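For this view, one protein chain was removed and the others were kept in their places.
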Amino acid sequence: MGAAMAAPTHLGNLSSLGWLLPEILLGLAVVAIFLLDLVVEEKERLGDVALGVMAIAIVLITRLLWAGDRSLFENSVVVDGFGLYFKLLVGLAAFGAIWMSLGSREVRRTNQGEYWGILLASALGMMFMGSATNLLMAYLSLEFVSLTSYVLAGYKQGSRRAGEASLKYLIYGGVASGAMIYGMSWIYGLAGSLDFHAIHDALAGSPSGASLALFVALLLTLAGLGYKVAAFPFHAWAPDVYEGAPIPISGFLAVGSKAAGFALLIRFFFTALAHDGGAGAYQLVGGVSWDQLMLALSVLTMTFGNLAALNQQSNLKRLLAYSSIAHAGYVLMGLVVLTTDGLRAMLFYLAVYYVMNLGAFLVVMLVANSTGREDLDGFRGLAWRGGAWPAAAMAVFLFSLTGLPPLAGFVGKFYLFAAVVERKMYFLALAGVVNSVLSLFYYAKVVRTMFLEQPTGGEGAVTVDVHNGILLGVLVAATLVLGVAWSPLMDFADRSARFFLG
Amino acid sequence: MEIGLNHYLVVGLLVFLAGVFTVLTRRNAIGVLMGVELVLNSANINYIAFSRFGTGGLEGQIFSIFVIMLAAAEAAIGLAIVLGIYRKFQTIDVEEVDSLRG
Partner (left out) sequence: MIYAALFYAIALFTVAGAFGVAFSENVVYSAFSLMATLLGAAGLYVFLGADFLAAVQLLVYVGGILVLTLFAIMLTHQISDVEVSNRAVGRWPALGLVGFVGIAMATALVRAPWKVSGEVVAKAAGEGTTYGIGDAFLGPFLLPFELASIVLLTALVGAIVLSRKEIRD
């Protein structure tokens, strides 16, 4: 330990505590909610507690933004710009999910206090995914998020679909994480260490014979990470799970879990497998050309997601699930180019994606709250039966997801495509554009159903209460504002596109 | 021939392949989960072998303790889900409930 140094950047166990206040708060809150559940009769009060705790945690994370970078707990996790960005994003996703849950009829009906504790625990795990710097913390936090997600996905009472979705999630998750730790064991064997940095250094100086073993190991590791972000060969759980889970949880998994998965994937790629080669371009180590593989993965993911969404006509949650697979493909474009530009474009896009996708899930929830329906027919003529405001909001979110100007999604995609074109990867850019056009068809179909079709009378009226209305207003405003005044967020993403390398 | 690192890694690989085969061919959920347990054990054999012969010290053994712990947690949740589905089979007509609710 560098006790002699003026400001040590590698902290031991005790001195790390102050830097981990948001996580410590969340951990204590989880335990407190489980205990309070025994005495509190009205479980929604626990939801209020969770909301308050999450708000405080977000404030605590914000305070760390100006405190400088540190490596904590003997190199287990780091506090750096990149990690804090994702902690904020995950914190906001959890805040939104808790807010939605408080206004959700599905969740209110279950009336269970543990729900809020498990939701907070899931957010805690996601925060660790964004800051883990060794394989052990990466695996532990990823599995933590998985375990809590299985429980949350199966939360709907008396629904066989929910149980099956949860089981399917667990089985896919078990297989993916099993493959991942087998791959990690080879990485450990090749590098002789679990630490991302030590892995990088070992791979950079490794003899050429390592490349085949490294290729196998990373392919297996990618299975676990690809599963978390729902990328192409590991996506099959997503539609069933999103459909079976309560809507706020579907939204939380779509924005929070995906962001956390990307955080881990990006940090692993950029710090363990590559290093900054100067001029904003990263160079891979270990003699394996990952960019080609990631390119294929990206194109396949977005194409598959969009084609499946085109074929999916009935359930809105399934539609959004396929669309979220497609969006994982778009974000992966930023990983393919391996530049600082690509990195900040990914950060920016994930934040924008959070706003517009959570908004879309919120509108689905509003309709389900009033009518109990999640299918496309339940949206017929939504604008003409009291739901003009949510219908307009949904149109904004869906057009933003498509990437139409002047909405936030357009700016996000613009930066991603710009990063790709800068590296002269025209095929990838073309695939992205074609896919965006493709996605317009199914998004526009929903908008047409809401506005151009007349209600047949059996759908029931849709009303918006104040609680959900506030969140809806905020998300719509954010989608619109980020479409024209994106530079503050972009500056923040730019500032956060750095890793603490010790 | 002296028993070295590769001997253990080959045992790990064989167990891993058996696990993958199980996962691919089983249709029964519990069967698939047993395949997953095989994969987890194969990884553990690797970790402990690397811990013994490699330069990482006890790290490998500690990793495998976490693998065992998380496998137990996963098995508990998996059984709870299976139990839940089983209960629903017996107590309620699921199709009816499903179409009525939102």
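Lettered A and B in written order, each chain numbered from 1.
Here is the rule we use: contacts are C-beta pairs under 8 Å (C-beta built on N, C-alpha and C of every residue); 3 or more make two chains touch, one makes a residue touch a chain.
Not measured: the values here are computed from a predicted model.
For the chain that does not appear, the touching partners among the shown chains are A, B. When the full complex is taken into account, the listed residue touching the unshown chain is A:L72, out of A:M54, A:L72, A:A231 or A:L335. For the options A:G192, A:P390 or A:G483, the residue in contact with the chain missing from this view is A:G192.
Think of the hidden chain as still there; on chain A it touches residues 13, 16, 27, 30-31, 34, 72-77, 110, 112, 114-115, 117-118, 121, 124-125, 128, 136-137, 140-141, 143-144, 147-148, 150-151, 154-155, 157-158, 164, 166-168, 171, 186, 189-192, 202, 206-207, 209-210, 212-213, 215-216, 236. The set of chain B residues touching the chain not shown comprises 1-3, 5-11, 13-22, 24-35, 37-38, 41-42, 44-45, 48-58, 61-62, 64-66, 68-89, 91-92.
Basically, only the chains that are shown with their structure count from here on.
The mean-CA centres of chain A and chain B are about 25 angstrom from one another, to the nearest whole unit. Put simply, chain B touches chain A in their complex at residues 9, 12, 16, 19, 23, 29, 32-33, 35-36, 39-40, 42-43, 46-47, 50, 54-56, 59-60, 62-63, 66-67, 70, 73-74, 77-78, 81-82, 84-85, 88, 92, 94-95, 97-98, 101-102. For chain A in complex with chain B, the touching residues are 105-106, 135-136, 139-140, 143, 147, 150-151, 154, 158-161, 163-164, 166-167, 170-171, 174-175, 178-179, 181-182, 184-186, 188-189, 192-194, 368-369, 371-374.
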